[in-house]
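Single-structure report; data block below.
All protein chains but one are shown in place.
A, B and C are the chain letters, set down in written order, and residue numbers restart from 1 in every chain.
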Amino acid sequence: MNCHAQVKKDSPLLQPIRDAVATGKPVPWVHIHIMPGYVYFNHAAHVNSGVSCVTCHGRIDQMVRVRQAKPLNMAFCVDCHRNPAPNIRPVQFVTQLGWKPDGDPAAIGRELVARNHLQPPTNCSGCHR
Amino acid sequence: MSPLEDPVIEQPEPSSGAAAAPAEPQRQIYGIVAEFEDPHELLKAVRAVRHRGYEKLDAYTPFPVHGLDRALGLKASNLGWFVVGCGIMGAFAAVLLQWWTGTIGYPLVLGGKPFFAPEFATPITFELTVLFSAFGAVFGMLFLNGLPRYSHPIFEHAQASRLTDDRFLLAIEAGGENFDAEQAIAALEAAGGKHVEVVAE
Amino acid sequence: MADLAITRELNPPLITGHPSYADVTAKVSGITEGRMPRVWYYAFGVTVTITGVLIAMLSYLALTGIGVWGNNQPVGWAFEITDFVFWIGIGHAGTLISAILFLLRQRWRTSINRAAEAMTLFAVACAGLFPLFHVGRPWRAYWLFPVPNDYLGVWQNFRSPLMWDVFAVSTYATVSALFWYTGLIPDLATLRDRAVTPARKYIFGILSLGWRGSARHWRHYEKAYLLLAGLSTPLVLSVHTIVSFDFAVSLIPGWHSTIFPPYFVAGAIFSGFAMVVTLMVLAREVFGLKNLVTMKHLENMNKVILATSLMVGFSYLIEFFTAWYSGNMYERYAFYNRMFGPFWWVGWLMVFCNVLAPQVFWSKRMRTNVPVMFVVSILVNIGMWMERFAIVAVSLSRDYLPSSWGNYRPTYVDILTLTGSFGLFFTLFLLFVRFLPMISMTEVKGMMAADAPHQVGEGL
Partner (left out) sequence: MSETGRQYWRSLQERANSPDVERWLQNEFPEGATELDAPSRRSLLKLMGASLGLAGLTACSRPVEKILPLSKGVEDYIPGNPMYYASVISLGGTATGLVVETHDGRPTKIEGNPGHPASGGACSAFAQASVLGLYDPDRSKTVLRNGSPASWDDFARFAAGHFDPARIGAGERLRFLSLRVNSPSLEAVRAHALARFPKARWIEYEPISEDEILAGAAIAFAKPVRPHYHFDKADVVFSLDADFLGLDSNNIAYIRDFSKRRRISSPKDTMNRLYMAESRLSITGAMADHRLRMKTGAIRDLALEVARNLNLDVPAASGPNAKWAAALARDLARSRGRSLVLAGPRQPAAVHALAHWINHALANEGATVTYTETGAAPELPALKQLAQELRSGQVETLVILGGNPAYDAPADLRFDAVMKNAPVTIHLGLDPNETAGLAQWHLPEAHYLESWGDARALDGTVSIQQPMIRPLYGGKTAAEVLALIGGYKDRNGYDIVRNYWLPRWSAGDAEKAWRRALYDGVIPDTAYAPVEPALDAKRVAAALAGTAPPASEGLELTFYPSAATWDGRFADNGWLQEAPDPITKLTWDNAALVSPATARRLGLETEDIVAIAAGGAEIEMPVWVQPGQADDTIAVALGYGRRRAGRVGRNVGHDSYLLRTSAAPYVTGAAINRTGRKYKLANTQHHFVMEGRPLVREATLEEYRKDPDFVDKIAETPKLFSIFGQHDYSKGYQWGMAIDLNACVGCNACVLACQAENNVPIVGKDQVTRGREMHWLRLDRYFTGPEDDPQTVTQPVACQQCENAPCETVCPVAATSHSPEGLNDMVYNRCVGTRYCSNNCPYKVRRFNFLDWHKGLQEVEKMVFNPDVTVRMRGVMEKCTYCVQRIQEKKIQASVEGHRELRDGEIVPACQQTCPADAIVFGNINDPNSRVSQLKKQTRRYEMLAQLNVKPRTSYLAKVRNPNPELA
């Protein structure tokens, strides 16, 4: 509640959160981006390599109700793993969903891929264990 | 004819003589049809009728009569070309499938083997070649014969129901040059044909 | 004319009793038109029941898992693949008779080729069931076919002999079906023209594709038939070659053998002909086709059985020799184990049924004796099944690491599934003889014409 102790103290939208804090019962979240059990996706690995949220989750910030924006199927993952450059950006911008670089993003991506030796796995155990 | 040769599938060599072009302007009648009881009579009749200058003939038999196509002056079948073409297509498709999936589609290292190699591509290439050729043979044959076809004038003939059993029909088709129904009927009767009928289109 | 005289001496008429064209039509079509003999209904009742058992077993398997079979570590393949190879083998005789003998101008094939082809189709259908259901997740079996999918983006492994199998077997099934149907078209037209009920007229009208026996059509038809025969011949040889690759390409002692392709093909023809004899002996007794399927037919087939039996026996010898001569301890043990291991009786049964039993056919009295040939043909079928079992399961049970050697015991599901596949085979065959001409009238008539006394060649 830290911030919301002041900001929007009594917005009805935050009622569930206040209840949770009051009762200690967690807020039940709806599971939108569901991966099959045999797929292992690690956020740290992607975020720290400069893959933005928007790449897989779309413009969450512009969604009134969150929905799955990308197919998130194997072909979708493999495409990016084969050619990550277009989806790589400086790590500090990964959370800026509307990030518009000055200059060609792909070029920036290629440069980052080269600098960090990013070699996303395309073999099976990269995601299936 | 050699002793072991099977008359049923004797290879016709190309013969000269006017081709029976199937494409003809609409006619009122299909032609004059006579019935014969055995393939030898039929052959005799064919020769006799052609002797009188009738070229646009067709015969209907319950089994392939040896020598009939030459007697009628039909050219050898060109089905073989269909089959060769399809076979090549099959081989090409097979190689493409195995090469593309192995090297472009998703290259995977399997058992330390190359992504593509003729060694392991051979069996499937062979199989698909045969498969496509077989399709070529069957569907090519149907296509050249204009089959399947719902109906045909010949079935109007009184003895038509026996042409797949034990009767042999000879048709002088209308539309040949100097075709004349009366003379045609005479010619067939002279050749010993029974049930000589004018069959409508 | 002289050469024709010789012809007739070398090839006495294959059709005895001088029937007319109409007689042939009536006799053959009659079977599909009239009532079946009572024995047919009994037989059909039995086979349908057995087929029911097959369906029950396969459902149980699919719902529960491969564990309902006796398979284990290390015997990953046992009954199911044995049955698969067995049925594929059976199928080969049909193609051989219809295609290879056709190309070799063996005119005696004419009265049996239709039934033989049908047998091929039904055998392949039975064979196909096993690879389909032997996978752990049958609902994923379609992954074995290269269906494009954007979703996964992964493809099949064309280095795998199993993949070659998929193509070989499906091609074989398709081409056999086309060949069979092409041969049927004129006879279907005959049935159409004889049909009295509108239903039969309609059905056969559709099936015969409006065939009218035009001379112009015959010329393309004969060419197509010839080409199909020409294509089927290498195909049938390739199919069992590729089936044998499943084993030859692996590295398991007893599998890893270069003589498998010819060995398997010979075995296939061997077992196939045995099955044809079994079937034809029954068919001619039940439907009184003694004039069409003569003793000469049966004798010729028995000669083929004898010849292929010798080939198979020779292959056995070579296999053992190679193992011994290689000096490879693993190879040597595999074959020692085949004859003297826990499954010794399988090895000896296969030698008895496949190599010893057919030797009686050296005597003409034996190979023209219906009961004898019937028994031998059954023995050969048993022996060939045992051979496949010895190769598939016995080799697996003891390979490289003694620590991982295992044993194998089939469960009742294994046995009932095999039995059920016979039910399916015979059900299909009985339906075939009931509804379709089991002998090619067109070809028989054509041959009668050729044999007719007052031959008119183009010599005139």
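The definition used in the following text is that contacts are C-beta pairs under 8 Å (C-beta built on N, C-alpha and C of every residue); 3 or more make two chains touch, one makes a residue touch a chain.
Owing to the predicted nature of the structure, the values given are computational and were not obtained by experimental measurement.
Novice: Among C:44, C:60 or C:143, single out the residue that touches the unshown chain.
Specialist: Within the whole complex, the residue contacting the unshown chain is C:143.
Novice: Given that one chain is not shown, which residue among C:159, C:217, C:284 or C:367 touches it?
Specialist: Checking the options C:159, C:217, C:284 or C:367, the one contacting the hidden chain is C:159.
Novice: Touching the hidden chain in the complete assembly: which of A:8, A:67, A:82 or A:128 does that?
Specialist: Per the contact definition at the top, the residue touching the missing chain is A:128.
Novice: Touching the hidden chain in the full complex, which residues of chain B are there? Just list them.
Specialist: 108-114, 117, 119
Novice: In the full complex, which bits of chain A touch the chain not displayed? Write them out.
Specialist: Residues of chain A in contact with the hidden chain: 20-21, 23-31, 34-38, 40, 42, 44-45, 48-49, 116-118, 121, 123-126, 128-129.
Novice: Given the full complex, what residues of chain C touch the hidden partner chain?
Specialist: Contacting residues on chain C, toward the hidden partner: 64-67, 70-77, 134-137, 140-141, 143-144, 154-157, 159-163, 166, 246, 249-252, 329-330, 333, 396, 399-407.
Rule of thumb we're sticking to: only the chains that are shown with their structure count from here on.
Novice: Please report how many Å separate the Cα centroid of chain B from that of chain C, as a whole number.
Specialist: 30
Novice: Roughly how many whole angstrom separate the Cα centroids of chain A and chain B?
Specialist: Inter-chain centre distance comes to 66 Å.
Novice: Would you mind listing the residues of chain B that make contact with two or more other chains?
Specialist: In chain B, 106, 108 touch at least two other chains.
Novice: Two or more other chains in contact with one residue: find those residues in chain A.
Specialist: In chain A, the residues touching two or more other chains are 78.
Novice: Over in the complex, which chain C residues touch chain B? Could you list them?
Specialist: Touch residues, chain C against chain B: 3-4, 6-7, 10-11, 20-22, 25, 105, 107, 146, 153-159, 163-164, 167-168, 171, 174-175, 178-179, 181-182, 186, 189-190, 192-194, 209-228, 231-232, 234-235, 238, 242, 245, 441-443, 445-447, 449-450, 452, 454, 456-458.
Novice: Which of the residues in chain C come into contact with chain A in the complex?
Specialist: By the definition above, chain C touches chain A via 150-154.
Novice: If we count contacts the way the header does, which residues on chain A are in touch with chain C in the complex?
Specialist: 73-75, 78
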